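Missing here: one protein chain of the complex. Every other protein chain is in place.
Up next is chain A:
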Amino acid sequence: MPKDIEPERGIGASSKRREDVRFLTGTGRYTDDINLRRQTHVFFLRSDVAHGRLTGVDTSAAEDMPGVLKIFTGADFAEIGGMPCGWQITDKHGQPMQEPKHPVLAHEKVRHVGEPIAAVVAETLAQARDAAEAIVVDIDELPAVVNMKDAVKEGAPKVHDDLTSNLCYDWGFVEENKAAVNKAFEEAAHVTTLELVNNRLVANPMEPRVAIGDYNRADGEHTLYTTSQNPHVIRLLMGAFVLGIPEHKLRVVAPDVGGGFGTKIFHYQEEAFCTFAAKAVGRPVKWTSSRSEAFMSDAHGRDHVTKIELALDADNNFTALRTDTYANMGAYLSTFAPSVPTWLHGTLMAGNYKTPLIYVNVKAVFTNTVPVDAYRGAGRPEATYQLERLIDKAAHELKVDPIKLRRQNFVTEFPYATPVAVEYDTGDYNATMDKLEEIADHAGFEARRKESEAKGKLRGFGVNCYIEACGIAPSNLVGQLGARAGLYESATVRVNATGGLVVMTGSHSHGQGHETSFAQVVADMIGIDENMVEIVHGDTSKVPMGMGTYGSRSLAVGGSAMVRATEKVIAKAKKIASHLLEASEGDIELKDGAFSVAGTDKSVAWGDVTLAAYVPHNYPLEEIEPGLEETAFYDPSNFTYPAGAYACEVELDPETGHVSIERFTAADDFGNVVNPMIVTGQVHGGLAQGIGQALLENCAYDEDGQLLSASYMDYAMPRASDLPFYDVDHSCQTPCTHNPLGVKGCGEAGAIGSPPAVVNAVLDAMRSGGKDVGHIDMPVSPARVWEAMNG
C-alpha cells in the first residue's frame, strides 16, 4: 500500500515495532538472561559417532570431579516416557507409521552425531565440561546409514533394531487417484520429468536454544524457562508424555525469543532433562546451547529427494502430476516431523494451477542424522520448489514462455477444490503476476542482459509462483489427518478499570512484531490509542491454553481469537454504556473510543465505561456481572492461502561460477494487511532465508554420518552483501473469506517462494551462455555452477 494512503493508526498503519525499543537497546529479556538463585549448569556429553552400540558409560571418575552434583545417563531415563511425536501418519496400506522410542538420553545405542549420552550437572559450566571429559564411553561402532535410498534397501543397517526397516511410512496421496493419474500420463502429449534435491538446512536462529528447570519443593511446582515458539505445547507434551507432571504443577515460560523459524516449535530432550534434573538435584539447572551444539541438536529442515513428472496435453494444459519423494526424518521423529512431507507438502502440490489429477508418494526414512522437522515454510517450500522448477523445465522443453505457460494453467475461479484435499477460498494469480512483471521490469530485462554481457557476465531472469496453506489449522480436519493436537488459538482480553487493555495470547512472538500488530487490531476495534493495549504472551501461568506460533498462523488464528474476545468485551461494554446513558443497548455505537446513542449527542467515554465495570456503584448488577474480561478460543474453518509471484534476476560470472542476485521482486497476496511495514519485513527475512537455501546453505554429512558443515566456517549463512535491495509489493489483496480479519499470513512466503526463482534464473543465465543443463541442485554454489558449465 503506498504510504500516502495508509491510515495513521490502527489496522493498515505502519506502526513502528514497539518491541524493537527493548531489542535494540539491550533490554530484551531472553532465556539466557535469566539466572536463578542457586542455579547449576548442565553439560551434555554428545555422541561423536553416528551409529553405535553403547556398551558402557562409566561416570565414576567424573563424579568425583570438583563441583559435580550429579551425572545422569540413559539408564536414569529408562523408566520415563520418551520424546513424543505429535503427528501420526497412516501409510498407503492403512497402517500407522513406524514410531521409534526417542530417549531423553541415549540408551543402548547412539543414532546420530550430537545425540546426548550423559548429562553432567555441576556448580559451573566449566566444571561440568571438565567432568564430562572424564566420563568413559564405550561404543561399538556400527555402519551408519546416511543416504535415504540406501537406507531403504534390503539389508541396510537399521537405525532402530526394533523396527522392521528404516522406512517410517510410505504415504500415497491420494491413493485412490493413482490409477487415473497413471492413465493420464500414458495419454499425455508431453511429459516433463525432473529429479532434484531439496537441500538440508540448519535454521540458525540468532539466539541458540536455552532451557532452565526449576522445582519448588514447597508447592511441588515445576517451572521450565525455554526458548520456545509454543510454551503450552511444551507443557502438554513434556508434562503428559515425558515426565508425568500435571499441567497445574508445571509452568512453562518462553520470554523474549531471538528467532525460531520452526526449530523452536519442538519439544527437545534438553527441556525435559532440565525440568527433571532440577527436582532430582534440588536446585535449578540451566543449559545454554553453544552454536556448535545447535548444529547437531536443533532439528534440521528440508532434506527431500524427489522425482516429479508433469503430463501436458497438446495445448500445454497440465493434465496430471506425479511425485516420488524421499523425506529424511533423521534418527528419530521430532515433534511434528511426519506431517511436514505429507500434509504440509502433498496438499500443496496443485500450486496455483488447475492440474486435475495429482498423485504424491512420500517415503519417510530414518537415517543416522539429526532429526529433521519444520523449518520456515515446512513442506510448502519443498512442494513449491519441485513444481515451479518442473514447470520451468516443461516450458523450455516445449519452447513456450514460462510465464505464459503458468498463466494458461492458473486457477482462476474460487473457491477452488484441488485434487489434493484443500479448497482455496480466494486468490487472483494473474493479478500478482501482472504486478510482478510490472515492478520487476520484465520488459527491460533484455537491455540489462546486454549490459551484463558487455562485462563478460551472463544474466538470467527466473520467475515462480507459490501458494501456501497457512493459518494452521482447522482442528477437526488435522485430527482426521493424524495430528495429536488441536490447532485453535486463544486470547483473553482483560480491560483495566482505567481503560487500558492487556491481551493474553497463545501466539508467541519471536521476531514477528506481534506486540505491535496485535495491539493495532484491538485498538482499532475500540478506537483507542495502540499504546493503551499491552500484548502478553509466552507464559503458561498468564495466558490461556494456546497453541503457539508457526505456519504463518498468528494473525489469522491468534488474531481472530483476539477479535472474538474483543467483540465480547465490546458487547458487554455496550451494555454498561447503555445503562450509563439510559438508552437501549441497540442504539449504542462505539466509535473513536466513545459510546454514543445513535442520533443524539449523548456519549460516554471508553474509560468511564471501564471504570464503571470495576467500580459498580451505578451499575446494572442484576443484569450483568462487574468486571470486563473475556476469553475466546478461535478454531479456523479452513486454511488460508497466501499466494504470489516472485522474480529473480542474477548475474553469473562464467569464469568462476559465482552468482550474484541483482534484483529480486516479490508480488504477494496476503489478503488484508494490518501493518504493511511489518509485512514487508517478514517478506524480507523470508527472502533472505530462501535465497540462503538457493545459493549458500548446505547441511552436509559424509558417508559415515559425520556432519561436514558443523560451524560457520563451512555452513554459509546469507549476509547482507549476498542480497539485493528487494522490491516487495503486497497491494494485490483478495481477503480471506473465513476469518474475521480477512488476513492470510505472511511469515513464510519469502522462504517458500524464492528458491525456484533463483534456480530458474541461474539456469536461464547458463542457457544464455550456451549451456542448457536442465537442472542444478541447491545450493547453487560457484563450484557447482562452474562444474555444470564445464561438465
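Please note the rule applied: a residue touches a chain if its C-beta (ideal position, glycine included) is under 8 Å from a C-beta of that chain, and two chains touch if they have at least 3 such contacts; residues count from 1.
In the analysis below, contacts and distances are computed from a predicted model.
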Problem - Protein name (UniProt record) of the chain left out of view, among "hydrogenase (acceptor)", "LAO/AO transport system kinase", "Carbon-monoxide dehydrogenase medium subunit" or "Sulfur-oxidizing protein SoxY" - result: "Carbon-monoxide dehydrogenase medium subunit"
Fill in the blank from the handout: Out of A:136, A:598 or A:700, only one touches the absent chain, namely A:700
Fill in the blank from the handout: Of the candidates A:454, A:621 or A:713, the residue in contact with the absent chain is A:713
Exercise for the section: Have a look at A:529, A:655 or A:772 and name the one touching the chain we're not showing. Expected result: A:655
Completion exercise
Touching the unshown chain, chain A contributes residues 126, 129-130, 133, 292, 655-658, 695-696, 698, 700, 708-709, 712-717, 781-783, 786-787, 790
